[in-house]
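Shown here: the complex without one of its protein chains, the others still in place.
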Amino acid sequence: MLLPLALNVLALGASYALVALGFVLILNATGAVNFAQGDLVMIGGFVTVVLASYLPVPAIVLLPILLAAMAALGVLIALAAYFPLRNRPPEAVFISTIAVGIILQNAATVLFGPEPKAAPPLLGVGEFDFGGMFVSRQSLAVIAVATLLIGSLYTLFAHTQFGRRLRAVAQDREVAAAIGIPVDAMIAGTFAVGTALAGAAGLLLANTFFVTPTEGANYILKAYIAIVIGGWGSIPGAVAGALLIALFEVLYPSMPVLLPAVGTGSGLFSQNTSTIVLDVVILLTLVVRPQGLFGEAIRQRP
Amino acid sequence: MRQAVPWVLLACVLAYDGYAVATGSNYTLRVLSVAGIYAIAALGYQFIFGHAGALALSQGTFVGVGAYASAIAAVRWGLPFDAALPLSIGLPVLLAALIAIPVLRLQTHYFALATLIIGQIVQLAATDWIGLTGGANGIGGIPGLSLLGAPIRNGWPTLALVWSTAALGALIVWAVMRGRRGAASAIMRANPVAARAVGIDTARLRFVAFLLSAAFAGAAGSLYVHVIRVISPEVLSFPVMVTILTIAVIGSRLRIAGAIVGAVLVIEMPEWFRFMRDDYLLAYGVILLLVVVTIPEGVVAAAERLFRAGTAPAPPRAADRTFVFPGAALEIHDVRRRFGGVTALDGVSLSVRPGEVLGLIGPNGSGKTTLVNAITGIFPAQSGTIRFAGTDVSRLLPHRIARHGIARTFQTVALVDDMTALDNVALAAPGTWRTARGGAMVLLERMGVDEPMRRCGELPYGMRRRVEIARALASRPRLLLLDEPAAGLNETEQADLTRRLRELARSGLSMIVIEHNIPFLAPLADRMICLDDGRTIAQGRPAEVQADPRVIEAYLGQLAPAAP
Partner (left out) sequence: MIRRAAILALLAAAPTVVRAAEANIPVLVPITGFLATEGTSQRNGALLALRNPPAGVTAKYDVTDTGTSPEVAVNALERAVSDGNVTAVVASMLGTQMLAMLPVALENRVPLTTMSGTAEITQKGNPYVFRFFPADSVVKGAQVRYAIDTHHIQKPAVIYQTTAYGQSGHAEIDKVLAANGIKPVYEDALDVSVKDMQPALAKAKEAGADSLLLQLHGGPTALLLKAAAAMNLRLPIVAGSGLSQASTVALLESAELKGVCGETGSSPISAETPGMAKFLDDYRAAFKSDPDGFAVGQYDATMMVLTAVKDGAMTAADVTKALATTRYPGLAMTYKSDGKGNMAHSAVIICFDGTSRTPNVVKHYEFPAE
């Protein structure tokens, strides 16, 4: 029971981490919340489904095409919803990206229909047999691909000129502009990367969990919460926050199975109670440690 | 002309209402009634989102709670609309008061998330508590509106009741936000620190705004449930919140007419796009994005800008009294303050006598502004005592300290650009709004501000400095802290400022003036103190301190760090 459970946590957590990372990248570069991030996951899922209907290949082959398409969409969103409002307070972008979310959700309903759809698996279906423990190939592939993406993102940040410039922009836009960094291009690039990550999460999730036009709201809340747990603006924190949410989501409702002593009868471990408990934990976190568990990466100047 | 814009827009809405009544089917009347209900919710939302400037995502939840209160009261206890209304308003207000304690002090995006999460909890509760709320199916068979036992029919009677309530709500908003509270909210949005420094209790202001929001939402919820006559957890869902937010943004978040025009536009818009069939919601999203991006301040504020007139209204008459400022003594003993690993104040002690002007100098980062922040309670001292006029003020909140008679200005001018110089000053003055403005006129004249009705954003820099000092004086301080008042002023302006400040000191006001500009400070100050690395390194008469080798070394060390 434990090994498949742990793999579930990792696969789910790694996918959430991609969403949260995209969210935090845009947050750092612009100081604004991209509320369409959840809907971008959904779009990523649907684009994968559509791509697969033309190219019947494993999803791993589709990943590069999807990343490119989503990156282009990201630049488009930056142009439509961020740049015109760059000198306004951050709430303005919050609201413009809500509008983007409405557009994406309804465009998906019109283009792809309201029914849930399944994307192809990354490599193939089936299970590996680890001495009697059956482990889904898809879960393993999801973990591998997500880790690879997070790893390349780290390399991009830590070891490339683009990454250094991006960090300079996140630190202080005016200073970055003063030392000759093309700030606008960097921000557009951030939207591209952030959107591509959300799309990748969509591809990874849409095989096991399907994709429907209305599910964006669910993912944006998870990303938001992950960022708060992990520390506003912290990149490692975002990954950690996402993993913690997945851990909670899978383990909490499974408590009666893991610890038979608590019994299955009570509603204490139902899914809704699980959501409420997580919500209350987040509220307490906010109240007790407004800077998140790992501290706030963006310092608010007094 | 500019004042006329909201009235013209309101007249358009009323004309549209009238048109609907005259020609309309039940359908037009019903859609307009729903728009009126949203207008009430949006009017309330302006308190917290507009005036208090907090991105609350709880207004939909408050509407839902008010709606459920009315629905349950109607179906379980047979209470009609008007009898249950106090409950519908009271319950969301109570909920707001409860959640305000932990979340209201949170910053923008944390506050947004916290309110979003509370909304989710309430929605889950409404879904799961089947015995009370009917669960996901909700409650049907809710009676229609009624007043004092007389049923209010569908169609125009309902429309009339809804829009009269909206008009009443608009009147309340106008009465609450005109004058001082509006001006105080403006400075709180522009610069919360400055707001506290002029004695505004920002936490209280935000709290009251939050409760008022909830009250309006509750009333809207009650009307909603008696007009639609069913309720389900759908009313608590995020789209309702998004609708209210959209109304506030599209209409203009600070304008009463904005909530009303926004509600009519946003609620009617999807109906206008019905001809687009399956794509109508898509079109709605695109229009929303276009409006947010092209006129982010909202249609009403944008219309006002188009018709902005050249003539300002006449200023009020200056009060007849001339102000005197009896000064008080400040005693600081061994004050310490650390930020992380940096010691900013390392045991500073000093005193200011009534009517004395103390010059505070020191190289950058020596702790001058930190000292002012400690005195005014913005970053309180971690140890040591600060006694002012015989009272220990070192543990008080900033607005309390301000009310004790300590006023300050800021290194960078912290005024509300969008408000007149007069109102910027008046918001710090005691008394009724009328007397506050009269007093403000006196102070502006005294500081040499000759265009009190110009918006601060349009004033030249030197003028803005003077407005800021006038604002500091408006709270009738006994001690004035000036942080680099001469920065950015030319020599004529500096001389003028010296003259006016000396005059204030003569009337008894105590002052601490932070300044690098020694030629400005030396003739102004009675005494000077030099800080370096958070310690006092010299004090005495200006000439003595200027000549002190330790002072010269401290400044030299900053100018030429490589010097031996």
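Letters are used for the chains, namely A and B, taken in the order the chains are written, and counting of residues starts over at 1 for each.
Operating definition for what follows: a contact is a pair of C-beta atoms (placed from the backbone, for glycine too) under 8 Å apart; a residue touches a chain by one contact, two chains touch by 3 or more.
Everything numeric in this text was worked out from a predicted model, so none of it was measured.
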item	value
Touching the absent chain when the full complex is considered, from B:58, B:88 or B:127	B:127
Chain not shown: contacting residue from A:31, A:58, A:116 or A:163	A:116
From B:137, B:164 or B:432, residue that would touch the chain that is not displayed	B:137
Among B:97, B:230 or B:487, the residue in touch with the chain that has been omitted	B:230
Hidden partner chain, residues of chain B it touches	25-28, 30-31, 34, 124, 127-128, 130, 135-138, 140-141, 144, 154, 224, 228-232, 234-235, 237, 239-240, 270-271, 274, 277-278, 280-281
Where the missing chain touches chain A, by residue	1, 4-5, 8, 12, 106, 109, 113-118, 125, 127, 136, 205, 208-210, 212-215, 218, 249-250, 253-254, 256-257, 260, 264-265, 269-272, 275
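Definition applied: only the chains that are shown with their structure count from here on.
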item	value
Whole-Å gap between the CA centroids of chain A and chain B	34
Chain A residues within the chain B interface of the complex	33, 80-81, 84-85, 88, 90-92, 94-96, 98-100, 102-103, 105-107, 109-110, 217, 221, 224-225, 228, 232, 272, 275-276, 279-280, 282-283, 286-287, 290, 300, 302
In the complex with chain A, residue positions of chain B that touch it	55, 102-103, 106-110, 112-114, 116-118, 120-121, 124-125, 127-128, 193, 238, 242, 245-246, 249, 278-279, 281-282, 284-286, 288-289, 292-294, 296, 373, 378-379
